[in-house]
Every structure is written in structure tokens, then in C-alpha cells.
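Complex shown without one protein chain; remaining protein chains in place.
Order as written gives the chain letters A, B and C; numbering starts at 1 within each chain.
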Amino acid sequence: MALLVEKTSSGREYKVKDLTQADFGRLEIELAEVEMPGLMACRTEFGPSQPFKGAKITGSLHMTIQTAVLIETLTALGAEVRWCSCNIFSTQDHAASAIARDSAAVFAWKGETLQEYWWCTERALDWGPGGAEEEFAKSGKVPDPNSTDNAEFQIVLTIIRDGLKTDPKKYHKMKERLVGVSEETTTGVKRLYQMQIAGTLLFPAINVNDSVTKSKFDNLYGCRHSLPDGLMRATDVMIAGKVAVVAGYGDVGKGCAAALKQAGARVIVTEIDPICALQATMEGLQVLTLEDVVSDADIFVTTTGNKDIIMVDHMRKMKNNAIVCNIGHFDNEIDMLGLETYPGVKKITIKPQTDRWVFPETNTGIIVLAEGRLMNLGCATGHPSFVMSCSFTNQVIAQLELWKEKSTGKYEKKVYVLPKHLDEKVAALHLGKLGARLTKLTPSQAEYISVPAEGPYKPPNYRY
Amino acid sequence: MALLVEKTSSGREYKVKDLTQADFGRLEIELAEVEMPGLMACRTEFGPSQPFKGAKITGSLHMTIQTAVLIETLTALGAEVRWCSCNIFSTQDHAASAIARDSAAVFAWKGETLQEYWWCTERALDWGPGGAEEEFAKSGKVPDPNSTDNAEFQIVLTIIRDGLKTDPKKYHKMKERLVGVSEETTTGVKRLYQMQIAGTLLFPAINVNDSVTKSKFDNLYGCRHSLPDGLMRATDVMIAGKVAVVAGYGDVGKGCAAALKQAGARVIVTEIDPICALQATMEGLQVLTLEDVVSDADIFVTTTGNKDIIMVDHMRKMKNNAIVCNIGHFDNEIDMLGLETYPGVKKITIKPQTDRWVFPETNTGIIVLAEGRLMNLGCATGHPSFVMSCSFTNQVIAQLELWKEKSTGKYEKKVYVLPKHLDEKVAALHLGKLGARLTKLTPSQAEYISVPAEGPYKPPNYRY
Amino acid sequence: MALLVEKTSSGREYKVKDLTQADFGRLEIELAEVEMPGLMACRTEFGPSQPFKGAKITGSLHMTIQTAVLIETLTALGAEVRWCSCNIFSTQDHAASAIARDSAAVFAWKGETLQEYWWCTERALDWGPGGAEEEFAKSGKVPDPNSTDNAEFQIVLTIIRDGLKTDPKKYHKMKERLVGVSEETTTGVKRLYQMQIAGTLLFPAINVNDSVTKSKFDNLYGCRHSLPDGLMRATDVMIAGKVAVVAGYGDVGKGCAAALKQAGARVIVTEIDPICALQATMEGLQVLTLEDVVSDADIFVTTTGNKDIIMVDHMRKMKNNAIVCNIGHFDNEIDMLGLETYPGVKKITIKPQTDRWVFPETNTGIIVLAEGRLMNLGCATGHPSFVMSCSFTNQVIAQLELWKEKSTGKYEKKVYVLPKHLDEKVAALHLGKLGARLTKLTPSQAEYISVPAEGPYKPPNYRY
Partner (left out) sequence: MALLVEKTSSGREYKVKDLTQADFGRLEIELAEVEMPGLMACRTEFGPSQPFKGAKITGSLHMTIQTAVLIETLTALGAEVRWCSCNIFSTQDHAASAIARDSAAVFAWKGETLQEYWWCTERALDWGPGGAEEEFAKSGKVPDPNSTDNAEFQIVLTIIRDGLKTDPKKYHKMKERLVGVSEETTTGVKRLYQMQIAGTLLFPAINVNDSVTKSKFDNLYGCRHSLPDGLMRATDVMIAGKVAVVAGYGDVGKGCAAALKQAGARVIVTEIDPICALQATMEGLQVLTLEDVVSDADIFVTTTGNKDIIMVDHMRKMKNNAIVCNIGHFDNEIDMLGLETYPGVKKITIKPQTDRWVFPETNTGIIVLAEGRLMNLGCATGHPSFVMSCSFTNQVIAQLELWKEKSTGKYEKKVYVLPKHLDEKVAALHLGKLGARLTKLTPSQAEYISVPAEGPYKPPNYRY
């Protein structure tokens, strides 16, 4: 794909697979709106006052139908938006097309190369020249792509190097304009906290992941839905009767294990954390090490956010046509490099994002989904609209807060979570759609348990 | 699509969508073989003796990857095979292509018109001229398509009429050659028993549906898998939190209700049979009439095998974007005719097999899947290989029996079920793949419960 | 306990533990009546016409609160009733007392010895002298208790021998008066069919067990309820996290496995029947042999109706405090004789029906419930009223049928099942209590699926 920015008739930039899919995308966006009451309520509540007037928002988040509803919520509130996906396989092309045509600058398509991916990211961050021009950089030193042997990181360094050659103040200017960041993944948030501790966080950040209505919904119920969806679309395999290994029993792992168990699989969990391990046992799941079961299981799912979970040496020992996939975070949960470089290994693509890798010694193969990247987005369409409405309503609220307080100093260069009453508000916005009716506290009940009658109802450390 | 029979280089007839998909089909067939131990065991056990030598087998059964493995099992045992699908949307084109290219005469593609469908059926039945020519028919009377107002039946009558004009003895000759039939659907079997009672059954039939390893597996566990699969692929809707109505609580309904409940829906069952209704209540499901819940539910699934379950008058009262689909039998479970002819109704195709129908009074719409036909085959890929291996191993055994006994008079023009020891054998062939280990009866235990140590283990009326 | 028959003030015979518990029994009987709509409907429908006028009914069935409601339904319909329990531990003494005081001749208490048990059975069968006296038996030969080494059978033979000494025509006369039998256990029915085949069945029998509303409800849902109930009352053990072995996956085993899985145990099934084994795998249960898991499991439950399932040699290898219990049929599912006679074994009674057996080699012990007899009746109170109402309504209907047709020759000396419309009626009588609402077939729907609009709705071989 030639990496040239295209423009709509109104002059907005974009780069997508095929703009003719915009109509199809629009139809599915309209369906999703009915399923995303939180975002639609934001439009109703905040739209008239245009609180994002003047705000430029860059998003790096799977460019799906649900994200399209998020983007159009941001623009409905007055923002100007540029977007890229955060995964090379997660874009839904019809969603990207509809947004590119109608609403925002999108740079995303399903099946980007790593080069393309980082080009898209650059484009999404590129809001054009900032204010005054600045002096040349004092030192001519630029990043050296050869300083790493991680293929993806080499690409990043190359892009930074080349960008600095063109505009030595590029990232400095970018930072100057940056009001703040909202982040919704467990792994992303972990990095932000590390930067805060190291003193390298250059802007305020709101940790949306740790809203209850995000991590206890999207991570858990989203994956409970999308893991079997991805397995079915990619492989059509019967889950009932199979032995499935879920590596990690955090929120994502809990959702995956529940889905597999309910579908009739026998689920084995691997864990490092004794508390999560004990939770697994209480649900009737066996807790073992990967080594204990590597030759017996039919389906392997990584959910850890860590690296080096399933190594090529494990994969060699698996049963013929064992399925290996990742729904955790980066593709390094599975040792894709080890697999690709295994002497004599043969890769047979069944269909995009479904590959059979055959080992020379045994002539048996394993099925790897989405090249080790997030299988629910690579092989299916990610999480469904309703649960993403919870997550994304948190995002909108976080962005509104950052923008509103951009000059007040309320937020320092730290990581914040949203206050509990907003978390409860997000939940409340989603109850009506499901026909749920809340009970109201009487004043004397509220006093008895020492909470305001209108909430928040729980102490900060409550675990839900 | 021009209805012209094509031929392979070896001269075998076929008509499929796109023969270039054969390689893809072959890859998926190879994956499915690993998941279908019963069929592969038949190849091993019976292949060497070629028991189907000389047999001509016509199949009318969803032309999926799993059916491809069935067809190639039949050919591996010596049969010559012609095939069509039994549903206009259920063909997987890559499966049809691989079979057409490699193994058998196939006439099937996804999205046939009704005319095309019946043309395909004719082709699958057309084994060329039979033995001796016969005299002209005494009466010149042919079927009158105008004698019915059912659009599909008009097409059937037309084809019969036209066929009789060409060859007045066509169906007589067909019957003469017919050794027997094996049938695997609940509805199809019901028709065969009606014909037996009416004395119009012209050949022996084996009721494969009532093998335990068919109806208690394919119908139940197959639908438990493929209903959410179809819902997800067609609509991406979040099932958790929704109210779902399952019409009918037979084996299919039980599988559907289990899947929806496990995915987090609140399931309501409608039933006519008090026993099945009481079963539903014992699983915590509410049993109501459709009228009670038509305005409250989000998802409606018909599983009855009956007609007129969800009428247009019901659909008018549903919530905006309620999903309506059928996984029972014919498309008349849903009143598609009433919907299509509703004054002012508007059909918006989101994507193939996913249509939104908008009513003029309310301007709200409902989502109908697969045009009211089987949604698991129309919107997804049907049942997974493992459970189909159970069903299809029964089919192979039934066909072997019919062919072997074709001249012995063992089977009269009646409907038969397979003996229990064969049913148990089908199950046994599938246990190893799942790592299951059976216990063996000791002689004294066998004597104590009065069964042979090697089975069969249950009385005929045992319900499992 | 001195084996003397007592009499109420009205002269009705009985032998129970403690008549002062009658008030307590009456209160619980009244609660149970609300939960047993089928039996109460029989009283309403049939009570006025007194169809059992003149009928003498002997029952041998666990003398629980639920059975009390059955007995009083029989008496409400005009019968005279004598009753014993069919298990030495299953009587609820307050139930027996209330019935003895108020309604029928009862001979039952919790914790009978085997001698007492068979004495009670004799009393329940003893309706006093029949019509005309008969001549002396020609042969003086009586059963020899020494001809068997089964302790319980020795007692039976002794009682028969002694009875024949007193009245040589005793059983002949009994048979003469016997109109028929209705039997509700899987094992009991099996024996009746064996007698039918052997030509030794001396009376008509109705197989109530194979009513769907019995075997698919009582056996399945009853055990799903009463297995954990028995485990909890006997041992207070936490089921979550434990490894549980369920021997047998018939209806009883299915109910037990479901209960244990849902409570958070990891369940392993042992099976001889490949079909049932494959069903277990489809529910995510591991199928292994007892030998595979005997040292790893925490809870062992037999549900087979067979003998020699868990032998003392298995028990020796179990973990310390492994729980061993039977919910199948006779106490020979567990090798109690082997355990009791194991050299050096020590029995420590924790409380009645909960014994710890310590092996001398390891000084570790296992917990055996209800001395190997039905643990749900020995350690808890058996199945709950609602599901027993289904079973017992079948009993009442069967008894009514036998009595009504006693002189018509309708029933030969064979085993019969109730016709399906009565089975459906039993279900229908239980739906209202649960708020369920049935859908009605339209005439055209009924015609379409070829069933009467008012049922029966399924062919005889339908499995539910």
C-alpha cells in the first residue's frame, strides 16, 4: 500500500483500505449507537455546550465500529480528531472508511505492516506545525535503529530519527501542545505509573483502565464474549470436550476461563499470583504449570500482559493442531520470533490470521491466531458495543476533564483515576437499556451505612 | 448465475461459485479431518474392502467443510457421489469447490435463489438414464404450479412438470433405482414416519436423527456452539445482559437456551409441551408465552420445527433492533411472507444475511438473520466438525447397512433406527480424541445388571 | 427396639420411633403440601369419587415427609394403606409418627437393623388372613438361610422360612390378592423386566421410573439438590476447590456431577457406557477410570445401580479424609463388607451416618456416609417435595389404573409404562406453582407437525 495521505473533498486527511465501504460502516455504526447508551447520553448531555471546542484529540485505539461511535461522540462535543489503530490487525475497514469520510482523520486498515503501523501513528499525531519556529537542536545525535534487535522497535527508532532530521524540535513541540492523556489498557497504565515513578511522565494522565466500569466490565465480560467469537471465526473448532489452558487469571483470564468452561471445555489455569490461583480453584478450575499440560491441551490462550509465556519449545511439544492465541497484550506473550526462526518450520496460511505452523521433526502442526497478536480483534471484531460503551464513556469523561482543567493546574504530571461518582454514573447510564431498576436509599438507610443517598456508595478500596 | 453444468478435466459434473477456492477448502478439510475421528475411523475400518463399490449416493445436506469430510468418507469406501445443499445459504463455497475439484459431483453455492436451489437438487438426483427405456405415460396430466400459493412449492411443481414433459418416467425410474434413504433431521424423520403411516413410503429409510449420538449431540451441543457463533458474526451484539426468548425447548432449544444463559443473557422459553416446559423451569428459565414478552426481549430464536411461531404482528411490537432468527427448521417458523408484504416496511441490508426491517408506523426496525432460514448456517459455518463427526458416522453406518442389505429384504419400506450397539460404537470412536478413558464391566458386574460386558448397556427406551 | 406392633386408639397398627414427634411431622407435612401441587390436584380431582374404596395398598418407600403426603393422598382417595421404608436410614421419624397417628399403618424408623427392616416389611405386607383357608403345602421344604453368605439375604430367607412354618400358604395367598405393583426406581424396574423375561412376574407392574416426569426429574434434579445437601449435613466440607469423582453418568450421575461442578468442584466421571461418557466430556467433565484418580480425589460418589464400584483396595489408596458415599442404589456399590473386615481397620463414628475408617498401615482415614447406603436419605432428608410430587403423582395415577382395571384383564403379568398423555398431565399439574405459562398450538400448527393440539406432543421414543 503506497503510504500517501489522501484527502476528502472537504480537505480532511485520511488513509484507509477502501472508502467505498463507508456506507456499510455507517449502517453498523448506527446499529452500535443503539447498543452504546453511555456514549449517546454524553452527546445529549454535553453536545449543546460543545465542551471540546478547540480541542485536538489524537487517538491510538483499535479502529472498530465501537471506536467509531467514540470518535463521533468526541466530534459531537466539538473536538477535532485524528486516529490510528493500536494493533495492525484490529481495524475494521468499514468503520475506518465511514469515519474517514464523515467525521475525522483516520489512518488505519486491517493488516498493516509494522512500517505502515508506525506511519499511521505518526500521521495521527501530526497536527501540523505548532506556534513559533524554534532553533536548531544543539546536538546532532539521533536514535540508532541498530541499537536494538527488536524488529518493531527498530522501526520506531527509524521513524523518530527520520522525523528529527526533518524537524529537530518535532517531539518537543508535540509535548508542549499536549494537555494530557487518557489510557485504558492494563499494560498501558502500568507504563504510565512507571513513568510517574521515574519522573519521566511529561503530562497528566487519567487511568481509565482502573475505573470499575472499565476493568471489571470490558476486560472481563468483553473477553468472555470475544474469546469464543475469535476462536469460532478463526477455526470453527468445537470448544466442548476440549482441554483449554488459560495463562493468567486476572480480569481478562477470568473472562476467558468462564467462556471456555461454559462452552464445555475443561479449563486449566496457569498463574504466578497465589490469590488469583486460589480464585481459580474456587471456580473448579485446575491450576497447573504450562509444562504440566503442554502435551495434553487443545487450546492455549495467553492473557497475562507479560512476555515469554508460550515459547517455541512449548509449541513443539503440543498436540497436532493445538490452537495457540493471545488475548492479553503484545504479541510477545507468544514466542513468535522463536517460532518464525525455528529451523525447518513451515507456515501454512489457512486464511488471514489463521496460520498452521508445521514442525519438521514431527510433521505435526499448531494453529496460531492473528500472528500472536490480539485474537479477538485480529480474528473477530473485538468487544461488543455495549461493554465498549462503558469503557468509552469513561474515556469521554476523562478527556472532558483533562481539557476543562488544562489551564487550572488541577492535574499535575501524574496518573489519576476518575472519582467514584463518575464511575457510578457510567454504570447508571447503561442500566436503562437492560431494563434494570435501581433501589433508592432512604435517608435513614443512607445515614445507617454512612454514605450519601445519591452515592458514591463504596469506599475507594472496594473491589466489586 | 447461468445454470449450466460444468465439468472437471476428468469429466465429473459440478456447479459451484468459484473453483479457485478449492485450495482453501482443502486446507480446512484437512483441519476438520483431525476433528472428525468417527469418519476417519470408518475410512480405516471399511476403506480396504470398498463396501460402496457400485453404489451411487445422492446427498442433500448443507455443503460445508464437515459435509466434505463425509463425502470423501463415502468415496473412500467406494461410492460415487452427487451432492446438493439443503439450504440456500448453508453452502461454504470453499468446501464445495474442493469437493467438486477432487471428489464428487457438487451443485451448491452460498446464496442460491429458490430456482437455483431446486435446479441443484435435480442435478444431484440426476444419475443419467437408467436401464431399459419405458413406455410413454398413459395420462398426460402434469403438476400445475398454480395449484399452490407457496412460492417455493410452485417452483418444485414447475420443475417436476418440466421434467415429466421431457421424460414421463423420470421419477418412476428414479424410485426403481433407489435402495434406501438415511435422514438426519427431526423434521425430515417426522415426514418419513408420516409417509410410513400413510403407506406412501417407497423405500426403506434409516432414521439417523434418533441415534442418541445424533439428536443428543448435534442438536444439543451443536446448537449450543453455533447459535452464539451466528449471532456474533451477524450482529456483534453483546449477549450478556440481554433478554432472549427461545421458542421451543427440545434438544435444539435446550442447546440454545444453555448458550444464551451462559453468555449472560436472561432467557425466557416458550413451549407447548408441559414436560419440556417443566424442564426449562428446573434450569431456572422463565416459561412464558411470546405475547407476554414480545415487547421486552432483545433476541428471539425459533427452534420448534413448527410454523408460524413469530408472526409479523409480533415483530411490529418488538423493541428497536430486536434480533429475530431461526435455528429450527424451515423459514416458515418466522412469518417472512407477512414481513415482506407488510405495507410500507423497508428492508435495509446491513450485510448479506443480516437485514434490518423498518416498520413505517414507528420507524423502528428489527434485525432478521439469514432471511428467516437457519442462522447458524446462513450467518456462521454451522456446527463444528467434532459433533458433526458423530452425526455423519451414523450416516455412513446407515448407508453401509442399506447398501449391504439392498437385495436381502432385511429392510422393508419402513423407517428404522440404528441398533444401540452401533450408536455406542459411534460414541466410542469419539472418546479417544478427548482423552476419555472408559471403565470396563467385570463379568460379575455385567451379570448383576444383566447386560453384556461389551454392551449395549441400556434398554431401548433409555433417554440419556 | 422391641419388635412389637403398637396400636392407635382407633386400633390401627404401627411401629415408629416416637409418636410425640407427630405434631412436628404434621407441620412439615403441611408445608410440603404447598410444594406438591400434583398430589394435591389428585386429591381435588379424584377425592370426591373415592376411587380407591376397598383398595389395600402396601408401600415400601422411604418414609419421609414427602411420602407422607403421598400416603395421605392415597387415603384421601379411599385406600387403606400399610407402609414400611425401603432403606434402614431413610425414615424421617416425625413423618412416620404423623402418619402412624393420623392416617395409615406405618412400620419404620431411622436406623433400623436389617432384622428390624425385614420385620417392618413383613408387617407392611401383612393384611391379615385372606379369604378361604387352604390346604397344607405338599412339600415341607423351606428356604435355608445358610444357602447364601449375604448377611441381608440370610435375614430375608429366615423370615420367609419362619413365615412359611406358620402359614405354608402365606405368600401364595398374598399373591392371590395382589392386583399389581407400581415401581419407581431404576433398579427395581430392571428386576421387574428380568422377571417378565424369565416368566416369573406374577402380577401386572407399572414402571413409574420411566415416566419422563419421574426419571428425568426426580433422578436428575432431585439428586442435584440432595447430594450437596447430604454432603453438607454430614461433613460440612467445602465443595469448592475439591476434586470429586462421580461413578456413573446416568440421570443420577448427571444430577450429582452438575451439583458438584456448580459448587466449584472439579468433577471427574467414571463410566462404562461410551454414550454417557461422551455426554460427560461435552459438559467439560473429565472421564477417567477410578484407578486413575483414586489417590487424587477428595469426594467419591457412586450413582451406578451396579455393585463393586469402590472396593476396599481403592479406599486404602485414598487421601486422608476422602469422603466416600453412595447415592445410586444398594450399599454394595461400596465394598462395605471389605471395609468392615479389613484387618486392623478402625471405625470412628463422628456422628450417626458419618464414620471415619482408619487404616492401620497409614493411620489415615476415609469418611464413609450412611454406611454406604443412600446418603441423601441417610444424611439429609432425601429429595425435596416439589420433585417428589412429580414422582408420586405418577405413583397415584399408576395405582389408580391398576385398581380400576383389576378385573378387566387390561393389564397382563407384564411391565407397563404410563401413556404419554398422563406423563404430560403430571408435568402440567406442576407448572402453575412455578408461574410458567404454556403456549397453545393452533389447529394449523398441530396439523403441520401432526400431533393433537392438546397432546401428546412427542413420539414414544423421544428422549427429552
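Convention: a residue touches a chain if its C-beta (ideal position, glycine included) is under 8 Å from a C-beta of that chain, and two chains touch if they have at least 3 such contacts.
Keep in mind it's a predicted model, so treat the numbers as computed, not measured.
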Selected residue (touches chain absent from view) among B:17, B:266, B:356 or B:430: B:266
Residue touching the undisplayed chain, where the options are A:24, A:117, A:217 or A:300: A:217
Sole contact to the chain not displayed, among B:152, B:167 or B:283: B:283
Subunit C, residues in touch with the chain not shown (by the definition above): 24, 27-28, 31-32, 34-35, 65, 221, 224-225, 228-229, 232-233, 235-243, 259, 262-264, 296, 320-321, 348, 350-351, 356, 367, 380-381, 383-387, 434-435
Where the unshown chain meets subunit B, residue by residue: 240-241, 261, 264-267, 281-286
Subunit A, residues in touch with the chain not shown (by the definition above): 190, 193-194, 210, 212-213, 215-217, 221, 251, 270-282, 286-290, 292, 305-308, 390, 417, 423-425, 427-428, 430-431, 434-442, 444-445, 448-450, 455, 457-461, 463-464
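The rule we apply is simple: only the chains that are shown with their structure count from here on.
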Leading chain pair when contacts are tallied as C-beta pairs: B-C
Approximate Å spacing (C-alpha centroids) for the pair subunit A, subunit C: 57
Residues of subunit A engaged with two or more neighbouring chains: 240-241, 264
